[in-house]
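Input: one structure, supplied below.
With one protein chain removed, the remaining protein chains of the complex are shown where they sit.
Per-chain residue numbering starts at 1, and chain names A and B are given in the order in which the chains are listed.
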Amino acid sequence: MYLLHGKNITCGYDTVDILSKFTVGVKKGEIASIVGPNGAGKSTAMKSIFGLLKIRLGTIFLDNEDITKLPPQERVLKGMGYVPQTNNIFPTLSVQENLEMGAFIQHEDFSDILDYVYNLFPILKEKRNQQAGELSGGQRQQVAVGRALMTKPKVLMLDEPSAGVSPIVMESLFQKIIEIARQGTAVLMVEQNAKQALEISDIGFVLNQGKNLYTDTGKALLSNKEVRQAFLGG
Amino acid sequence: MEFLNSFILITNYIIIPGLTYGSQLALGALGITIVYTVLRFSNFAHGEFMSFGTMSTILLTWVFIDSKIKFGTFPTAIIVLPLSIIFTIIYCLLVDKFVFKFYRQQKSKSVIALIVSIGVMFFTGGLIRFIIGPGDKNFMDGERFILKAKDFKMLTGLDEGLTIKSTQGVTIILTILLVILLFWFLNKTKTGKSMRAYSDNQELALLSGINPERIVLITWIITGTLACVAGTLYGLDKSYKPFTYLHLVLPIFAAAIVGGVGNPIGAIIGGFVISFSELLITFAYKKFFFYILPDNFLPDGLLQILSTDYKIAVSFIILVLVLLIKPTGIYKGKIIE
Partner (left out) sequence: MQDKQHIILLFLSMFILIAFVGFFQSWNLALTIFNLCIISSVMSLGINIQWGNAGIVNFGVMGFAALGGLANIIVSMPPTAKAWDAGAIYIIIGIIIFILSIIFSILVWLKSELSKKKKYIINFFLIILGYFLMRYIIDSPIKAIEAIEPAKTGYLGGLDLPVIISWPIGGMLAALIAYVIGKISLGLRSDYLAIATLGISEIIIYILKNEDWLSRGVKNVNGLPRPVPYEIDLQSELWVLELTKFFNIPVSEISSIIVKLSYSCIFLLILIGILLLLEIAQKSPWGRMMRAIRDNEVSANAMGKDIKTRHLQVFVIGSAIIGIAGAMLTTLDGQFTPVTYQPLRFTFLIWIMVIIGGSGNNFGSIIGGFLIWFFWVQSEPLGLWFISQITAHISDTNIIKSHLLENAAHIRLMFMGMILLITLRFAPKGLIPEVKR
């Protein structure tokens, strides 16, 4: 049973459908990746699942609850965290303030979550009083993920987490993502680096021209000849 | 002794007036900076908002004086300040509701909002002149001096006198209090942080559940407060005339830009840079050198870099120079496209 389940999503801009009947889902404690060529509609998929883009058809369930009609802020309250691809931090705020803003809509004490994030990303604790905009690309990405974790989400959605960071940084970032999933948070991500993403994914969705092309475990997709030839560069 | 005299001379003619005028400019520049970073446009109506606040203070002062409500030697204008701040905030909020809100929702270019603010400037300027008239208004009452030149000379036995006007003292103290309060709010409270977050990254602020309408409301509350206090202090110090507030916009913009637009600390520093440059460049140094140089070395003339007539022009010159050489200002500010 999927924790977050988008069924038959059809949506787009103006009259052009970018996604048609796209289905995606992720289970508790697992990692799911959406991969596919440029322009396949990966980012659109993320936006529509998070409610940044109205969907025309289809339904989205979180924990068996229909959240199709909820605005993004309320989805955050229901337990979704979202890390946009770009502009995902507050550059002139300190690292700690960035994390506090992540917990903005929570009225309870969040010091335990802050500890959890600092444990996950020790470098952030070290630099907690520095302006986030002054950090390196990889550290900024950690701030962005940390910010989204501050609401203790059931599902964490990452839009191209490895965009603009070096391979080494990407490696360690993916390790962190695995760690997050092991702690019980479902992770749904969109990745350009399909191979590396699928390696750590429990389930993968290959998206092409707005449609589901293949859905299988990460391992199975990696060993699927057609997928490899078409999307993973052989 | 001679050295002390020259020091007192500088204190009396440069340091104290500079701190006073600088404080007034800093408060004004903070108002412009906050609107610029949060609402993302250059608000040319800010001078008129200051004027509106001052007008409210004057009207309330008259009411209080008429009702014989007095507070010893304390200026009535400062007592009524909280009330006139409320009036100014209400006016700002009304203007936002009927004018600026529309362009915010339309996501208009910032230059359109700038032109809109000129309409607001005209309207507010007319409203103020209509209500209170264009003439000069002096609304300072109570004790005029904290320290008189005569008393100072008697006390110290120096040739040079030191005068501190009550308005100068009030200006500096009130500015310090207000700035501390503002920085405490922006850096320590959840709402203040959310305001900075909103100005940093609107989209992400929305995703984090920050309510933009609340941010806008708070922005105008802060702007109204700053405008009212800055305007009142300026009016108390120099006497109030609606006309002069239109001309105050430019030195204020100069202060905001020199310090680095979008940076509150920059706005304060900018205010003092402008005020001290105006004074230092137009001060006649003859008497100063009279104290510290031997008589036969004293040159002719007033020893002035620029004539006093150019006092305000100095701020424009600095403004233009900063824009040309380092548009980001002293403290790197935010550039909003």
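What we mean here is this: contacts are C-beta pairs under 8 Å (C-beta built on N, C-alpha and C of every residue); 3 or more make two chains touch, one makes a residue touch a chain.
The model shown is predicted, which means the values in this text are computed figures rather than measured ones.
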Residue among B:I15, B:I86 or B:L246 that touches the chain left out of view: B:L246
Candidate in contact with the missing chain, chosen from B:L4, B:V63 or B:V111: B:V111
Chain not shown: contacting residue from B:E213, B:D295 or B:D309: B:D309
Touch list for chain B against the chain that is not drawn: 41-42, 99, 102, 110-112, 114-116, 118-127, 129-131, 133-134, 246, 250, 253-254, 257, 301, 307, 309-310, 312-313, 316-317, 319-320, 323-324, 327, 335, 337
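Keep this in mind: only the chains that are shown with their structure count from here on.
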Between chain A and chain B, centroid-to-centroid distance (C-alpha), Å: 47
Chain B-touching residues of chain A, taken from the complex the two chains share: 72-73, 76-77, 82, 84, 87-93, 97, 100-102, 104-105, 147
Contacting residues of chain B [partner chain A, same complex]: 190, 193-194, 196-197, 200-201, 203-210, 334
